[in-house]
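What you see is the complex with one protein chain gone and the rest in place.
As written, the chains take the letters A, B and C, and residue 1 is the first residue of each chain.
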């Protein structure tokens, strides 16, 4: 039932109503609203009950194992939530004088420092509101750098075909064209193709490492050299930072700019779609271009730097201070981990991934890059199974829901057919992983003995398999009174 | 799965561990613990996931219509929760100096005033921690009153058979014996029996009004006179106060003492079993005996009164200040209702009950007291249905769960066979009541066409019908490693 | 009207179904002479915005100070997950789990709680909670009298909290139960083994740690009670049980029951409540247990599930013959507490206990180095201790409070024989800096005060 179906004309949640004010008769009539917007007319309890029940229709980290590759769905500490929502933080206006926000600003300043250390970069801006905006900031800085040097010929960004869709989309938003380069059979960048692709038109390369194939790019130093030698800059898509946190720093790989998905590696909650935070870190040469605001500490006070302080900045990307509340959660998480805990993140994320890979291989699954170590995630391909039984990766994924596990990422990266990208994260226990292997094994058997069963999945969810084609063909995007 | 089954030796939720302190080697060894208590050894996420999922196995007001008679399951405003849990309230020690608790104490003082008004009593103590403890305080005061007058012959408390079990149990805890009196066919107290029961041995009468039969005691004035004339005092079980809030005051009925279940009428949450709060209100003659602490206001400050201030008090019933956090929630609720809103509570609770009664009668259900108005609740009896189909009130109740409704109270009051005591409360909408009637009607049809279906219910819950007999015979009260 | 969903049109439609002209008519069975019930001192409604502001202002008034008061209510860190989960609507707004199949969440949780609490106290059985520590002790006393059958006297050491003793007295006094107080040893601050040859005692209450924070010789006391035909009731701080021997193994045969306040396990100080009382016992006494108990059983399909059990002990079945009048208990706090215990586990609880213990030792050292401050008793303590001052405790406490420190609980009224004494507590929440701040401030008070006294 939709909330609108609980709606009855004139019903109200009275405790939420300010007293009726005098009619706004000073306002010109032609500027006033005449219709009643289609908001629910419901009691407070109706609303509470509706959304409480709706929430129960979700899988989530707090209820299920959620091995969604590339998404780093790990435990979101509850303390981060309650502490970031303390009234002192929640009630502060972004334009209140800095003296009233020293607690918040101190935390942001320290977060900048922590992220500098983690990435090995010279400076960090917390401004971008998600990974994709971090990418935007990064590529915009690359462009600002070339432009500042009068190097206007560099109109191309090189991106491996395995890259996340935001990479090429971002390059285009920054006015670049995209040149894709292939991946070799072991999951590394095809060096020859890269060598062939670079040139005076090269503004930069965007690389995810470990790549979306779940493997660490072994030729990272040569790649770096090829691109830098050609005059391009190197962009590090840090969405997979969880795999290397405290093991190796992108700055030490010679990269010029990186974005970090705090809603992945720093465990801020994904909230059913966001908000995230995508801070960018840069090497010295890109420092002047960092997006504002930045937090500075001088004379015993924290303050925000603006255009006036940072004339070469690519500017602000948000009207206010980015996703401050998300950043606070990341800061709290970082402090609870500490240096030692942070080193452990990559270790145990990697241990879990390699264990799961080994167990699934034993169980008869095809591993996409069987000769490689898994990073914090890895790919299973169901190509053979599909050929044999007709059961697709999507069918398999849906059937996992019936077993009480969220499905891994399906059909991404696109270059591996019928793939499942599996990322367990460090916060899951061996018992959970074993349970997942058991479910995978059981479904494999089902696919062989009773493929129709798997193709009809799921059976235990609030709805059966949904018709996506109909959704896109017969658009029904808003509710209307029958 | 039990939390213990997630447990693995040496696993820890590290963020919750204080640093290892030095060994307590100053403590005598024979006083130290040698075994490891059976607490879970789990990660923070295991615990969060386990209890989040467990919670989803409950029906509750926030998720379901919950017409549990005598329990007043109405909407618990979410603001009461968040405001009562503000750090300033949560962190205050009960023995902190009163200057540090003026905000809390002011709220308690005002709550006393509000409850005096609502009950029509001369004074109120907030000390009792639930209805039953309120009863205890009330009966203990009756006893203190008689004792103070040297009237030691009064050893009996009269209680109608329809009364809640806490009434007789309380009387006994206060050292009284219980004399039960019957109810007449229309649901009123049998006056002749009452007249015959009273005498010099009568300490008092405990009466619930509206009674647990869901009707207002029409002869209340005569009852009052009979008991008072016999030298007894009148105790008002205010558990059903929701039915008369702002319509009529127990004090105006001549009662000497009343307890109020704030976790019913004042909508503090029931929390799956508590905590509640059972303030007692008294007429002038019982004022000296009120349990402590009481909140007083003098010289611009609020303070707690203790034994020293109240030498005749029956004393304290809790080591601290009763269920302070529950009282805060009730205060907030009362302020949000205001006088006008409080008047409306009884009106709409009564409207809902009478509407539901009328609809169920139309649907073919037998009403236990068909000639009477329903108060805020009423009784359906399935005696005929059981005779006809074998389907019991319990079967019916279980089947309601399958339809997504919590069952009404079953088999209470005991004097109506196969009864369902139905209390919709004022916070439910007409549409919800109609949905409930439709479910009741459907089950009635099922009972006739397919009684086995109903007897096998429920089918949609985490478990099927549970074996209560086995539970009591083969006691399994704690988990043990297999 | 707040929280009432009805529209005017619905009210009309509903009245039509009922066949009543208006809502007032629904009250026509109430005698008119009883008056209108009009409320005269309830203020006008505040909307949520207004009450929010009011309560924020009031909460801010109730300022946060550095707290060293214990005396039965202890400041501990409560993991954020505890109350975030406990206040989920499904736990928060459910009733007592009468419909078992629709309440498996609450029921399973209570079963888990019973398991943890029984193990923590070393007993076989736990109930689902009582109101608080004081009323739990009163119920334990009543239970002992029921179980013993022949005796109605209870031995109650003065090292039991005076507040608990008052509660027990007030609750049991009308049932002809006599509470006999036992004095403590002035040197050790603990209860010596009674020197009563024989007697008709139903039970001896044994506090561990006792109200002074000191550790009693629980083995000797338990054995003495058993040797004299009495039951032994352990009154314990559950945090301390992370470190200390549980009542179930005290002496030769173990105490028979354990009671106490569950507040330290996840309930905020919150002006004194809601907390909860726990009560556990040996298997033999289970049918004397008051309060709700959850049992594991099977469903129609043979699948395990949970339900309230042994209800024949309870008031709603047994009425005047019930083991107690308790009905509503402190369920939600038990929910929080179960989550708390799960998050801490055995190691966490032990660490909390040892950190608190280490803190009080350090504090003792610092405070007793101050001129005019001495430790009252010689025995080892858990996380509280009594100090004696050469100035009036109330004055010193007042001065400390003015400096933002709640220095302890004044013992003068309850134990005048101790002179200017106060009970000081330090839990794991206190840092070295906190302890230092207290010592420094107390030092100031003692110096200035003694100057002032001259």
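Things to note:
What we mean here is this: a residue touches a chain if its C-beta (ideal position, glycine included) is under 8 Å from a C-beta of that chain, and two chains touch if they have at least 3 such contacts.
Values in this document were obtained by computation on a predicted structure and should not be read as measured data.
For the chain left out of this panel, the touching residue among A:249, A:310 or A:386 is A:249. Touch with the chain omitted from the figure is made, among A:153, A:169, A:196 or A:438, by A:169.
Contact with the chain that does not appear here is found for just one residue of A:326, A:368, A:419 or A:454, A:326. In the full complex, chain C touches the omitted chain through residues 48-49, 52-53, 77, 79-80, 84, 87-88, 428-429.
Interface residues of chain B facing the missing partner chain: 8-11, 14-19, 42-46, 48, 52, 77-79, 81-83, 87.
The definition used in the following text is that only the chains that are shown with their structure count from here on.
Inter-chain spacing, taken between the CA centroids of chain B and chain C, is 20 Å. As a whole-number value, the distance joining the C-alpha centres of chain A and chain B reads 48 Å. Rounded to whole angstrom units, the spacing between the C-alpha centres of chain A and chain C is 46. Listed for chain B are residues 11, 15, 44, 48, 52, 56, 61-64, 75, 77, 79, 336, 427-429, each touching two or more other chains. The residues of chain C that reach two or more other chains are 1-6, 10, 47-48, 56, 79, 81, 85, 89-90, listed in rising order.
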